[in-house]
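What you see is the complex with one protein chain gone and the rest in place.
Entry: chain A
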Amino acid sequence: MLELNGIRKSFGKIEVLHGVDLEVRAGEVHALLGENGAGKSTLMKILCGILQPSEGTIRIEGTERQFADYDQAIAAGIGIVFQEFSLIPYLDAVENMFLAREMRGRFGTLDRKAMRARAAQIMRQLAVDVPLDVPVHRLSVAEQQFVEIAKALSLDARILVLDEPTATLTPSEVEHLFKVMRELRRQGVAIIFISHHLEEIFEICDRITVLRDGEFVASCAVSEVDNDRLVEMMVGRRIENNFPPKPAPSAAPVVVEVEEVQLKKGGPVSRFALRRGEILGFAGLVGSGRTETVLAMLGAGPAQRCKVKVDGAEKRFRGPDEGLAHGIGLLPESRKEQGLITSFSILQNVSLNNYGKYRKNHWFIDLKKELAATTAAMAQVRVKAQGPHARVDTLSGGNQQKVVIARWLNHDMQVLIFDEPTRGIDVGAKAEIYALMREFTARGGAIIMISSELPEVIGMSDRVCVFRSGGIVATVEGDEIESETIMTHATTGRVDHVA
């Protein structure tokens, strides 16, 4: 069906793809695997005409094709659902699906009836029930994804690329997506599936292709490999255990105590305490209120009620700046949108909230001290970059996260809140981030770690608060921290509602 041969791509003098092959058959789900920076995205951009290969050929059903742009790739039957959706939030599903190629009736007016009928037909073909007439921003992430897939299908896509589609889905939504993927496979669509969740590869994929550092590593059937072998192919070395050892449980003093937090009127009321030197995991499904709870605690998000004590004294934060003043820092879930100023250099990003530390004559930045402190912080977290003046948008996800960590380590913080600390970060860098987190707690710092990756929650947390429907339903520690217990609480836990 689709054959990419010897694809090379250079940006200036730097070659990022060194002759990559990819063969995808009709009616199969093909996993494209590799760490971040392995070249998956570049390869997919070449496939859909956004980038031009420096060398190599693209064949579809035996015919060699060249795509000057995205539109030509679409015309050749390629559909792609990007990690960041390209839907217009205030238009409904039908309008989004037919954007820029609206069906017209007589007099050139929109023929909504015909479009809606076609949209409904495609949704039936996908066996999903997505509301067609409400603005898509009111749909769930999974439903928006189905709209994206339906849009690609309405363009007669025979080759569908799904770039990390499960990253933001709940387990039941993932199941639903897989059902849709199986249906499409039955109909003969070739699906290229990109995911960092290896268990999903084994569940849904038929064959895999692994890239590493822009090189083709291997292509084989899923049945020929196991988890360890896959990781080894991706990183080129065997990683036995990602997680640093946990310290022995201790009765260290409480640093932050949230006596009560209620996100919505009539919603559940939660309480939790954070001890010095511990990592407190926040587990739960996406949308269970974990991020909202920490935002409410810092006064950065809405809350009906919120009572916080820091070192035993009652505090009311009106924003992250007041959290900072009390040594509480937030490392948000989306680095590009919430964590970094992408047009800034590493130095400027690390310094962003640090200027109090290097002043000259009260008013001015002491540039020498700033450079020295930043260089030291970069070394501490082992950022790999040309230097402190490199722009952060040239860095990989792992290094970007290290820059955000460096920003906070440069302060004497006592509490760091990591929201999805390793989302979109490759296996090798993950281990480094984990090590940095443990270094921080070993020095007496405390961490709240929000994570949707169960292995991460289990491997890193000393205690785990499990969230469901906007509140904490259980707090587990010790041997209780294992997947079944946590998942049970997260999916079926009883929620106490207080008016």
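List of remarks:
Note that in this section a contact is a pair of C-beta atoms (placed from the backbone, for glycine too) under 8 Å apart; a residue touches a chain by one contact, two chains touch by 3 or more; residues count from 1.
The definition used in the following text is that contacts and distances are computed from a predicted model.
Chain not shown in the complex: UniProt lists it as "Monosaccharide ABC transporter membrane protein, CUT2 family", one of "Phosphoribosylformylglycinamidine synthase subunit PurQ", "Monosaccharide ABC transporter membrane protein, CUT2 family", "Alpha-ketoacid dehydrogenase subunit beta" or "Transport permease protein". Checked against the hidden chain, the listed residues A:G27, A:P320, A:G428 or A:G459 yield one contact partner: A:P320.
Checked against the full complex, the candidates A:S351, A:N399, A:T441 or A:S461 give a single residue touching the omitted chain, namely A:S351.
Interface note for the absent chain: among A:K368, A:K384 or A:R443, the touching residue is A:K368.
Take chain A: the residues that touch the chain left off the picture are 300, 319-321, 323-325, 329-330, 332, 337-345, 347-348, 351-353, 355-356, 359, 363-365, 367-368, 370-371, 389-391, 407.
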